[in-house]
Every structure is written in structure tokens, then in C-alpha cells.
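All protein chains but one are shown at their positions in the complex.
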Amino acid sequence: MRNLDTPKANTWCPACGNFGILNAVKAGFKQLFDQGLDPAKLMITCGIGCHGKIFDYLNISGIYGLHGRAVATASGIKLANPELTVVSFGGDGDSLGEGLEHTLFAAKRNLDMTLILHNNGNYGLTTGQFSPLSPIGFRGLSTPQGSAEQPFDAIPLLLAAGASFVARSYSANPKHLAEILVKAVMHRGFSFIEVLQPCVSYNNTYQYYNSRIKMLDQIPSDVYEAMRLAKDKDHSYLGIYQAEKRDLFEDLSSGFANPVKESPAFRERIETLRTMYK
Amino acid sequence: MRNLDTPKANTWCPACGNFGILNAVKAGFKQLFDQGLDPAKLMITCGIGCHGKIFDYLNISGIYGLHGRAVATASGIKLANPELTVVSFGGDGDSLGEGLEHTLFAAKRNLDMTLILHNNGNYGLTTGQFSPLSPIGFRGLSTPQGSAEQPFDAIPLLLAAGASFVARSYSANPKHLAEILVKAVMHRGFSFIEVLQPCVSYNNTYQYYNSRIKMLDQIPSDVYEAMRLAKDKDHSYLGIYQAEKRDLFEDLSSGFANPVKESPAFRERIETLRTMYK
Amino acid sequence: MRPDTYTVLIGGKAGEGVKKLAQVIAATGLQLGLHSFQMDDYQSLIKGGHNYSLVSFSPIVIHNAYHKADLIICLDELSYTQHLNDLADGGFIYYNSSEQTHQQGIGIELSKLMKEHYKNPSNPSLGGLAIFCAHLGLDNELMLRIIKISYKKNIEENLSFASQVYSLIQAQSKLPDAISQAPGLHLFSGNQCIGLGAWAAGLDTYFAYPMTPASSLLHFLASMSAKLGVKAIHAESELAAANMAVGAVVGGAKAAVGSSGGGFALMQEAFSLAGISEAPLLCVLSSRPGPATGVSTYTAQEDLLFALNQGHGEFSRIVASPDTMERAFSLATELLSLAWEFQIPVILLTEKHLSESAQSIRLPLGDACEATGLIHDALEPYNRYQITDSGISPMLFPPSEEIIKWNSHEHLESGLRTDQAAAMVAMKDKRDRKREHIALACARYPRIAVYGSGSRRIFAYGSTALEIREALQNLDDSYQLIVPIYLEPLPVDQLLPYTDSPALVIEHNSQPRFATFLKEKIGLETRQNILKYDGRAWDPLVLATKIKEAFDA
Partner (left out) sequence: MRPDTYTVLIGGKAGEGVKKLAQVIAATGLQLGLHSFQMDDYQSLIKGGHNYSLVSFSPIVIHNAYHKADLIICLDELSYTQHLNDLADGGFIYYNSSEQTHQQGIGIELSKLMKEHYKNPSNPSLGGLAIFCAHLGLDNELMLRIIKISYKKNIEENLSFASQVYSLIQAQSKLPDAISQAPGLHLFSGNQCIGLGAWAAGLDTYFAYPMTPASSLLHFLASMSAKLGVKAIHAESELAAANMAVGAVVGGAKAAVGSSGGGFALMQEAFSLAGISEAPLLCVLSSRPGPATGVSTYTAQEDLLFALNQGHGEFSRIVASPDTMERAFSLATELLSLAWEFQIPVILLTEKHLSESAQSIRLPLGDACEATGLIHDALEPYNRYQITDSGISPMLFPPSEEIIKWNSHEHLESGLRTDQAAAMVAMKDKRDRKREHIALACARYPRIAVYGSGSRRIFAYGSTALEIREALQNLDDSYQLIVPIYLEPLPVDQLLPYTDSPALVIEHNSQPRFATFLKEKIGLETRQNILKYDGRAWDPLVLATKIKEAFDA
């Protein structure tokens, strides 16, 4: 079994929710390996932010990309070689701010990959500015009088964009998150997991979430019910909000099914051209 | 009354749905002028695409901005001087592709402005490539075998992002569109109008829409009902999907309420600094 | 001096099939053994307005279309008024007499006839084809064959319409005689050459967002995806395209992106990502007049310095610009190959004039080179950024048991992030060590092109060389054109011998940017600048006069 640790010293704040995510992800990947996922075929990408540091703490191949572009880089990997399993880690600033377009287009496209959103309700790494998911009135260095905009709701937004698998978990419940991760990766299509992640330095939501968390009994009957539950005033429901079968982009798009594996040899290419343009 | 025509020769394809939009917009603005809107305070912005040419055909001040950025430029105008009325014209490629983030953030922020989406289901000006709103299988020059991705639904997406006024109209019904425009502009907050716009050259949807169009009886009871109606399989419902009162970004954000009008004189600025840093 | 050329100008509204007709006419010349050059002048609109195309034929190679036409075919009235002055001495102009009456020229009732032959009158350009064939005395059978091959819809209607127009016209001119049957000549646009070159070298995936004049590269590769397997992805934005492309490289694919200046501006951060992560990436930048949206459908060279200085931070890149259609093909193979050899981003800089014009050429398949990278062999444990003498670290692609970490941050050999001073220096030094090797490797390829051996020296780059070379075919042999193909690293040594006298520098800019660049880099003194910045290519004859004047003065 692949050891998932790296020699990199961990620089998250003590008690940061990201530790729970890291543990859950390791556990989830191990379960997936047990179920036959080949570690050699697993690739990760991430954006820039506290969440992104998970790249350094996981002994898995991939690319530590640009802020906001984790899903775009992930999409490129998957399109190049669809036999790879691609998991992307994003921050709320990263995936729903700077890189919002890529997240929603990935949902629309339904490429077979997974996005784990570290929702800590602020820009942790750049010292706690408000994020697209921060509540109105959030005070950070860029909004010392309180932010003036209402937050996005990640799950309704992703559902509206067409994500075929949508779930929510909590960094303080790594067992649940590991389970969800396994299901998300197994799902054929774009999977989105919103992970509620307390940020002890700028947005300590442990108490808030601990008092609100409930489990979904089942997958909601339809997308509107799912949205309603995701936005529930009193509870933060964990679980799977949507799990729908849909055609994959990589299956529908033209050209080689697997550009890397089917790539013709140089001589073949030249021969083809010679024949075409005699 | 301001004459809204310009000397610029019109270069839309004959019978393009944009003509209907242009006429409706002129009629709508005239009604607004009648109701007291000062033409001197009206500003427009647009992106790049066939839709953007409306900028040249309307004798109104504003900026013909970059592809995808109409809403961002509009937001800047509004923030600089909130006493202005700002109306933005976007294409489906423009506002839901290249510039998706700005559209959704404008909805989230609830700046008091209006976005008119020319939804012709393709990139008209660049010769008919598929757009974020083209149906799966759409054949254009970039997808000769048919597009491999399912479209966004504009209205559900905007509702999920938090738009406070959302409506749909049809370029072939300029009277309706003019009415909706008046209401959208009067609405205090971010208003979004999806205009169904046939593109005779690449996506001629006149027949399709003519056979599907129905009017909403009333504003749907809630946002989920609104989404459901917006996605109805058999009908394209025109009318207002959402009209909600919400705090305006410009009222909540700190600093001067009107940066342009309250801008201190140079001497005053220097005096302030002299006092602060004695 | 050059032998006779023959030029056809076709004008009409957008949507009337002018460009397509020009292609068909150019291809017809090819069949007759003639060389041809086609260029299109069109506006950013879909129907109406005014488009025109020029096709020039010659028994010998022809580098640019002429602007004075021996035959002008006007599908609408506007074309007539716009182009009457473009008629060469002894030329003929045909107009659509359903739309207008005129003294000069020959009227054909195209619109009226079209209505008679079509249920939904839609393709006046077939009338144009018939005029071309009949006026030049081409065989009726040949025309019908061409129609069947070139126009797949409404075949019967097309044939009857064209036949009737043909029957109304008398042969009054003829095309130049072919010297040979010019076997193997095909009509290629610059973007097609670039696409085929990149594919030949190994391209697997192409990511773009449409932007004129780069869009046709996306369209071409998309249209070839079924045949060649190459994946052409129209992404949600240029940012997406460029980051996807880097991802595709990480996944093991050879990748390219393309756009014009505005879209390229949006790719800069990812370009820089390719720099630090050492992702081989071919970037095609096809220029149009700027700044910002500028003028979408015309040509310019304003992006030279922008291209040379792309992306924040220090990293090596190669920038090169093709001066011919053939070079567009070979350079695309070279650049993809250099990108992979050195794991760097490279820019193929070109202009609308080359991207969208078409010329009859032989694809120089023999010049193609393969893109291959140094690949890790599995004995020692893998480090993506292994410190090496050459600065080149072996690559490795999934699936692999080894850990392969690419990084947008400064990093250790392992690919893990670092902010330690010594590690930063070590990794920057590693990347910097590639510089000299890159310069050496580029020397494997033609880095400059020299045309002619006269003493009157001219410098230019990119598609401006096409215009100048055709202009020079109309002058005596006292001229010499020097074209740097590789602009970064610039082959200073190769260029220095040509700096001993002040030169004429010709470019499509309002300020002498290229001239200044040459002055700064190789000390070239400029004798005079010829600047054109109205988005239009030169007429070779007008340019020839300007060139001569510049030296005679």
C-alpha cells in the first residue's frame, strides 16, 4: 500500500480544519486503493491558499497550479488521459471566486473528476479577507467595516450549473468525509464535495457547525429539494445531495478517446500527411 | 426627448433577433424617460459579439468594453457614481462564458444595475461556435461533430447566484421586452433579463420559440418554482421570475456613498494629510 | 523581373460566399498548374457589409496577392463602387446588373437569374465562378466538375444557375500558361500550416477560445479531429484553455494553445506557470490591430514586444515568427519540438495576413521534426525537478508508481514547494542553465532567412516578408531581404554581418518597434522605416515603388 505521507513539514495552524480533510482524504484514498484504484493512476491538482498546501502533504502525483485554476488544470489532465483518476482541491476563494468559471463549467461538462471544496468562509492564506462564501458583514482586512455582499451557496450554485454528484461533509467528521470521497470518486461524472472547514485563525466555525450539523436521511427527491436543504436556516445537512447519471464529456467529445495512449508515432503522422496531400 | 438613433450603419444580418431587442430597448428607454429617468444619467456597457453592436446603434453614453467584461465595467461606473442608471448588454458567450464570474458576482452583490442577455445560443460574431447556452450536440466550427456539453440554464443559474430581479423575454415580442426592461431598470438591485434571440445565420430559433412561448401568469411563488418554470420542457415562459427587495451593495459598502460627487478637492486632501501626520 | 501574374478580385456581401469562391478559384488555378495566393478582406459582421477576396495566379511561385485586378467580379453594387479603381489596365469588371446600371464593365443579371434557378436564392457566388470560368475560356465541363466537388448543397440548382451564367459570357482573357503541372501543390492557409506542423511534430491536444485571426486554427483542428485524432477543445475562456493545456501536459499530452493579442493577454499567468513548472507548451499568437479589441479582422505586428516579454517572472522562452507558409509548417514542428526538448513555453508569433491568407505550396514534410522530451528511466527514485548540468530534468508521466509533482511555486527537486533562499537559487540556476543550450539547439534550424544578394538591404519579419518578397519580384536584383525567424533567442551572430550599412525596415506598426528592437539588439541603423498600420497588407507593386524610392532618395 502506498504511504501517503510526505517529508514536508505541515504549516497549517494547529486545530485547523484542514487536518481533518487531510486525514479523511488519506483514509478515503486508502479505501479506494483497497477497492482497486491504482495509485499510479491517481492525480491531484489544487489552487493556491491554505487548502492548496494539501498538495505538499499527500504523496500523490499531480500539479500545484495557479490560484483559481485547479479545476482547469485537472480538466486538462483528464482530457489528455481519461484513464487517470483526477481529484482537485479548491478553496472557496479559489474555486468560487477567482476560478468560478472553471468550477461551473466542469459541472456543466461532466468530466469524470472530483472537486473537494475547502469551505472555510474566508481567504485563509492571504490573512483572512472575506470570500465568496463569507456571510454578509464579515470583517476582514479588505472589509474592515464588514463585507457588503451576500454569500453564494455553493451547493445550489453547483446544482444549478448541472453538477451530477453533489455532497457536503465536515472536516471534523473525517470518517464521513472519507466515505463521501469514496463515493464521489466512484461516481462517473463531475463530483463536488463541499467540506465545511473551520479556520481557527479567521473564521472559527467549530461551535457554529457542531450545533447545526445534521445528516441527510437520503438523497433529496429532486434538485430543488436538494437546494432547499442545502440552504436550510437551522441545520447544515451533511450527505449526498445529488447523484445523477449523465453522459461524460470525454465520451462525447470528438478526437481520440485517449489522446495520450492513442498518440500516433511521428512516422505515422508524416505518412498520414504525405497521403493526404499527395 | 432624446433621439436614440446614431449615424452608424447597422450590420446585423437581416431578420436577426437583435433588431427586436434594439427596438424594444429604445421603446423601453423612452418610457423610462417619460417616467422621469434623466437621459443624461443613463449609461450603457456591452461586451464583444453581435449583441455588442447595439452600443453603436444607441445614442447613449457608455463604454464598449472587452469581451465578457460588460458587467464588470458597468459595476465600476455604478460604484463611481451611484446616481447613474447603468444598463449592460451581454451575449451568452460573453456573459455566461468568458465573463461568467462577473455576471454571477453582480447578482450576488446586488448592485443596482440591469443586464440584458442576448441569448442567441451561439457565438454569432465569431461565426457560430457553440456557446454556454447551446444545446448538447450543437454543430459549429469548433464542434463540427456536435458539442459535448450540456447547456447552462441562464435563469436558474442567476437565481442560484442570488439575482434579485430575474425575467425572460423574446426579441420577437419587443413590446413585452420594453415593459420588462422598464421594470428591470426601476427595480432597485441587480436585474437580469434573458432575451431569447434567434440568430438567423447560425441558430434560427424563430419557429422553435414561436411554438413554445407562453407567458408566466404571475411571479412564481418561490425561487424553486421559478427555476422549474424556467426549465420547463415544453414551454418557454416569458415574464418575471423573481423580484425581491434586497440591500444594495453600494449602500452597504464603506467609503463615500458617491465617490465622484463627494470627491474632496486637492487642497482639502493635502490639509487632511497634514493634520493626520503632523 | 517576374513573369505575368493574373489577379481576380471578387466582391460581395458577407454571407454571399466570397471567401469560399476565392478558395475555389484559387484551387482551379492550381489544377491548371498555376501558383496562387489568396487573401480575404472582410469585416466583423456575418451578413451584408462588404467583403472582398483577391486571388493572384502566376506560373512561378507567388508570395502575395496583387491589389490591381485583371478581373473583378462584383456580386453586389457596393463592390462595384468600392473597386472600380482597382481595375488593372486592360482588366474587366463584371457587375450584378439586377442591382445597378453602369457604363463601364459587363452587367450580368445575377440576382434575377439566381431567383430563376434556386428555390431559396442563396448563392450568388456560383455566378461568380461561372463568370471566372467563362471569361477565361475555361471548359464548361471543368466548371461543372469543380462545382460538384466544392459545393455539396443544392447541386442541381448550382449547376443550372452556373451553366446559364456561363452561357451568357464570352471568353475575353486567359490565365498565364503554366510552366509545369506543379504536382503536390496544395492551397494552405497559414493557420492550416501551423496546425498541420504542430500535429506532425506530435500535437495531441489543442485548447483555445475563438478569437480572430486565431479562430481558424481551432476550427481547422476541430475539423480534423475525426481524421487525425487530435483533441481540439473550445474552452470557457482563454484562462481555462491555457491552464487546461498545462494540465494536459502533466497528463502526458503534447499541447498547444492559440489566440490573438487579447486572448493571449489572458493567458499570461498560465504562460508564466509553464515557465516555472517547466511545462512544454506551444502558444500560437496571431496578431490583429490593437490595443484591446482593436480591429478584429485585419493585420498588424503590434504584439512583437508583448510576445517577447510575456509572463511575469524570469524564465526562458522561445519566440519565432514564420516568414512563409512552408515555414509556418516547419516552424510549428521545430517549436513544439524545442518546447519538449527544453520543457519551456514557446510562442509562434504570426499575423492575420499569414494566418488567414492561403498560398499554393508543397508541405515541407521533410523538414518536420519530432517533439520528444527527456524521459526518466525507472532505476532511481524520481524527482520532477532533478538538478542537472544541462538544467533539463527528466520528465515522467502517469500512470506511474513514482511520485511526479509539478509546481507553480518555487520548489525543491521533488516538486515540493519551498521558500528557502538556497533552494530558490538552486532551482533558478537550474532553469537558467538551459539558456545556452536553447540557443545552441535553435541553431539546428534556419534562424534567419536571407532573400536576394543585392546591396540594398531590407529587414522585416513575419508575414511582412511575404509582401516584400513579392514586391521584390517586381524590382531588379539590387535588393536583399533579411528576415529573423527566431526572435528570442535572437541569432545575433547570424544577423551582425548584415548590419554594416543602414537598412530599410518594414513593419506593420505605427511606431518603428521592430526597427528599435533591431537597433537595440544588433545595432542596426535604420535608413528609413516603412510603416503601415491601417490593418491592410501591402499591394506588392505599391510596396515595390516605396522600397525603390526609399533607396533612390
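Per-chain residue numbering starts at 1, and chain names A, B and C are given in the order in which the chains are listed.
One rule holds in what follows: a contact is a pair of C-beta atoms (placed from the backbone, for glycine too) under 8 Å apart; a residue touches a chain by one contact, two chains touch by 3 or more.
The structure presented is a predicted model; accordingly, all values stated were derived computationally and were not measured.
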Quiz item: Taking the complete complex into account, which shown chains does the hidden chain touch?
Solution: A, B, C
Quiz item: Of the listed residues B:69, B:168 or B:187, which contacts the missing chain in the full complex?
Solution: B:69
Practice problem: With the full complex in mind, choose from C:37, C:161 or C:306 the residue touching the hidden chain. | Solution: C:306
Quiz prompt | Touch with the omitted chain, as defined above, among C:116, C:177 or C:432 | solution = C:432
Practice problem: Tell me where the left-out chain touches chain B, residue by residue. | Solution: 6-8, 38-41, 43, 45, 48, 53, 55-56, 59-66, 69, 72-81, 83-84, 101-102, 105, 253-256, 259-260, 262-264, 266, 269-270, 272-274, 277-278
Practice problem: Pick out the residues on chain A that sit against the missing chain. | Solution: 11-14, 48, 50, 64, 66-68, 97-98, 100, 123-127, 129-130, 132, 141-145, 201-202
Quiz item: In the whole complex, what residues of chain C lie against the chain that is missing from view?
Solution: 43-44, 239, 260-262, 264-266, 268-269, 271-273, 275-277, 287, 289-298, 300, 302-303, 305-306, 308-315, 408-410, 418-419, 421-422, 424-425, 428-429, 432, 435, 509-511, 513, 520-521, 533-536
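Keep this in mind: only the chains that are shown with their structure count from here on.
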Quiz item: How many angstrom lie between the CA centroids of chain B and chain C, rounded to a whole number?
Solution: 36
Quiz item: So what's the Cα centroid distance for chain A and chain B, whole Å?
Solution: 31
Quiz prompt | chain C: positions in contact with at least two other chains | solution = 222, 225-226, 232, 236-237
Practice problem: For chain B, jot down the residues that touch at least 2 other chains. | Solution: 97, 100, 132, 143-145
